[in-house]
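Only a part of the assembly is drawn; its chains keep their places, and the rest are absent.
Every chain is named by a letter (A and B) in the order it is written, and numbering of its residues begins at 1.
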Amino acid sequence: MGSRMVNNLVKHGQKPRVYDVVPAALASVNGAIPCSSAEEAVDGANVIFTMLPTGQVVKNTVLGEKGILRKISKNALLLDSSTIGPQIAREVFEAAKAKNIRFLDTPVSGGVLGAEAGTLCFMVGGLEKDCKEVEPILLHMGARVFYCGESGAGQITKLCNNLIFGVTMVGTAEAMNLGIKLGLDSKVLTDVINVSTGRSFTSELYHPVPGTRENAPATKNYDGGFSVELIAKDLGLASEAALSINAPVFLASASHQLFRTMNTYGLGKKDFSVIYKFLEGVVNKN
Amino acid sequence: MGSRMVNNLVKHGQKPRVYDVVPAALASVNGAIPCSSAEEAVDGANVIFTMLPTGQVVKNTVLGEKGILRKISKNALLLDSSTIGPQIAREVFEAAKAKNIRFLDTPVSGGVLGAEAGTLCFMVGGLEKDCKEVEPILLHMGARVFYCGESGAGQITKLCNNLIFGVTMVGTAEAMNLGIKLGLDSKVLTDVINVSTGRSFTSELYHPVPGTRENAPATKNYDGGFSVELIAKDLGLASEAALSINAPVFLASASHQLFRTMNTYGLGKKDFSVIYKFLEGVVNKN
């Protein structure tokens, strides 16, 4: 994900310094300056991006004993595009603020394909003027930048969107499995849904039934795309956020359980639209 | 619903005979011929439409001791646009066939507004040639006609679509409630969702948060629209159909429970997007 974003920066004439714990990832970007450590990459920079797998890794990388916060210049802008939930985003914001460093949470939607095409959507939490300032750079990597509110608001926005994505996928898979088992043709049913009240991003572009949409992961053996593990992680973060304010999330919670069960059945690395096969009773881990 | 459909038939030069148990409904259609009984309305007709509240009413009206099947001419085409599930549709099909009467299940999506505007979508189950034959008349009342398969297939298609509609509404309401309670602005969150993976008919046009979409029922005190009672009925029919083939419908089932609980709380007549207020903890029956 990160390397695709860097490539787009380079295309727009930037010359970023880059670092990754996996050396191979560094090799895949041309025109950027590879560094041998995170410290080296951030040293003296005005704008710093991080894109990391989990909140714990963000905490270690930024706030840890050897974290980059120690090395970042005063008044520099640190942006984190990982999906980590609002709480850790705010912790980083506060820790940065205490050192006169500015922080924005800038999670993205659009996935690996969006990162490659430079069409990501950035959801930004933090100070509005900081968002404005960095927007031109963000638009090198994405098509849209939304200022969502104070620190953590970008994370909340991302979780809310993915909550709907997860739930809609399960609902669409339930309906498709039901209809097909009762004798309907997947294409006809999909055509009707897509001109009716059941239509969604999922039914139009990310269809869970193999062969119904040429480019959907379902048609490619559920490989690539957005993994069961990742949607389970996001629904877990959404549940935690909901828990903190006692907001009921019945369907997000039931979907979360389903994706966790699929993890247990060895489907964690498959695209999450594999829920269709799970409901069908045909599980294939390979 | 029926009167709006008739009005569109009249607009296209038809002069249908009409009957309703509620005399006032008959008065609201100009240019049609009001009848004093269902028997009178169907007597000698080539094409007959019924639009009724439940499967039991359809059975009574068509198959009952005083049912219209006794009075319908041989080879005539009977179409039922009620949402009644595939099983009763097939019963009517078989009973009609035994009397050399042709039957199609032709449920619609688009609601009262679609009926008025003549933009309904017809989902048709039965013999394909019968569907083809009646398509021109259907297009007087709607914008699209989908032949879905053998008898009952129109019903199944309708239930599958509404299953997704119900689930997506609940999921969207959960996310909006979560985001707003965590401080997000409804409009900003909606804007992001509508360019992201969470977008759907619901988020674009039928938004559950008051004031977010001008014409949505949510903005009109949750009046009009698609009632909690009706989505509960449709999810009940979908669950029954799922039960008959052991297809799991986790989210449809959980949504069904929520809408039934809302019924218990006196919200049965409100538009089903009132799930947003239910999750918010602010129930207002009026």
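We take it that a contact is a pair of C-beta atoms (placed from the backbone, for glycine too) under 8 Å apart; a residue touches a chain by one contact, two chains touch by 3 or more.
Worth saying up front: this structure is predicted, and the values here are computed from it rather than measured.
Trainee: With 2 identical chains placed here, how many copies of the sequence make up the full complex in this file?
Mentor: If we count all chains in the complex, we get 4 identical copies.
Methods note: only the chains that are shown with their structure count from here on.
Trainee: Rounded to the nearest 5 degrees, what is the angle of the rotation relating the C-alpha atoms of subunit A to those of subunit B?
Mentor: 180
Trainee: With touch defined as at the start, can you tell me which subunit B residues reach subunit A in the complex?
Mentor: 86, 109-110, 121, 123, 144, 146-150, 152-153, 156-157, 159-168, 170-172, 174-179, 181-185, 188-189, 191-193, 195-203, 206, 238, 241-242, 245, 247-252, 254-255, 258, 279
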